[in-house]
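Worksheet: one structure, shown below.
Complex shown without one protein chain; remaining protein chains in place.
Then we have chain A:
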Amino acid sequence: MRLTGAATAAAAAALSLAGCAGRQSALSPGGADAAALGTLFWVMLGGAVLLWLAMNGMFFYVTRVNASAMPRRLANGMVIGGGIVLPTILLGALLGWGLSILPDQRQPDDGLTIRVHGEQWWWRVEYWPEGAAAPVVSANEIRLPVGERVGFRLDSDQVIHSFWIPSLGGKMDMFPGRETYVSLEAEAPGVYRGQCAEFCGESHAWMAFEAVAMPPDAFDAWLDAEAGAAAAPEGGAAERGAALFAREGCGACHAIRGTGHVGQVGPDLTHVGGRRSIGAGRLAATPEAFAAWITHTDSLKPGVRMPSYDHLSDADAAALAAYLAGLT
């Protein structure tokens, strides 16, 4: 069964994460950093509109309204006043204010750091609570406690990516062989969408993730659960899916802690069923989406390393999907 491009697109559209405008917006802040940058933007926008009107109004006036000759002194004054004095004052003030925000955007974290490693085209995620000896490994989703500044240590496998959750703050590039750092703090629980902002190859468009801000208690509980091994899902289809997972060799690339599967090439799937999306923000994590993904990786994310398992029957795909969706 091979869907045509258009059919795949339709299916993908239907399976896409239920949209909610603003989840990825720099203008709908969910944290202090984004809020400060939002204010900066609105103030600068106001100033820009005024200056634009003044400048173009003046051009309109001298060419259309009053085309006759005006005094030379006025003209000279305008070159010096408008060209030198005014911008020096305005830009000086803007720089003073704008750059004062800069240090806030790079504050140290409150203890929890999350190491995010960019891959083509997904995110390897490791949680390092303060003093932890080993990380909690996950992928393609970031959870963070509300009211706590979380540090992100960023790097990349092969090419440059950029880590950006617009509702929480500015972006930071991710380089191979070099670590960069950014810290973010969510102020309200919610789901914010993040996306790679630096062009990183064929499916750059589909390198996204969701950031889920949770109350601290809930976050701690979630992290405990996430650290644990996978619980084998029950039910006939899911059990058949587990066998298929082994038979199709999925474990060569994917790890599921608590089973024998320890592949490191692709995303860790230990708790994949508990995530909100699959394929790095490509589809909402429903069983149908798992099946669509497994059988159509190529059309959903062109150039992706995971092959399309389109030889699987619908029933097999559904069984695998049931297994994976059950890995909560």
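Quick notes on this one:
The definition used in the following text is that a residue touches a chain if its C-beta (ideal position, glycine included) is under 8 Å from a C-beta of that chain, and two chains touch if they have at least 3 such contacts; residues count from 1.
The criterion applied here is as follows: contacts and distances are computed from a predicted model.
Taking the options "Phenylalanine--tRNA ligase beta subunit", "cytochrome-c oxidase", "Heme exporter protein C" or "Sugar ABC transporter substrate-binding protein" in turn, only "cytochrome-c oxidase" matches the UniProt protein name of the chain that is not displayed.
Across A:Ser138, A:Ser162 or A:Thr295, the single residue that touches the chain missing here is A:Ser162. In the complete complex, the hidden chain is touched by one of A:Pro108, A:Pro176, A:Pro216 or A:Gly235, namely A:Pro176.
For chain A, the residues touching the absent chain in the complete assembly are 5-6, 8-10, 12-13, 16-27, 34, 36-37, 40-41, 44-45, 48, 51-52, 55-56, 58-60, 62-64, 67-72, 74-76, 78-79, 82-84, 87-88, 91, 94-95, 98-99, 101-103, 105-106, 158-160, 162, 164, 166-167, 169-173, 175-178, 180-181, 193, 195-206, 299, 302-303.
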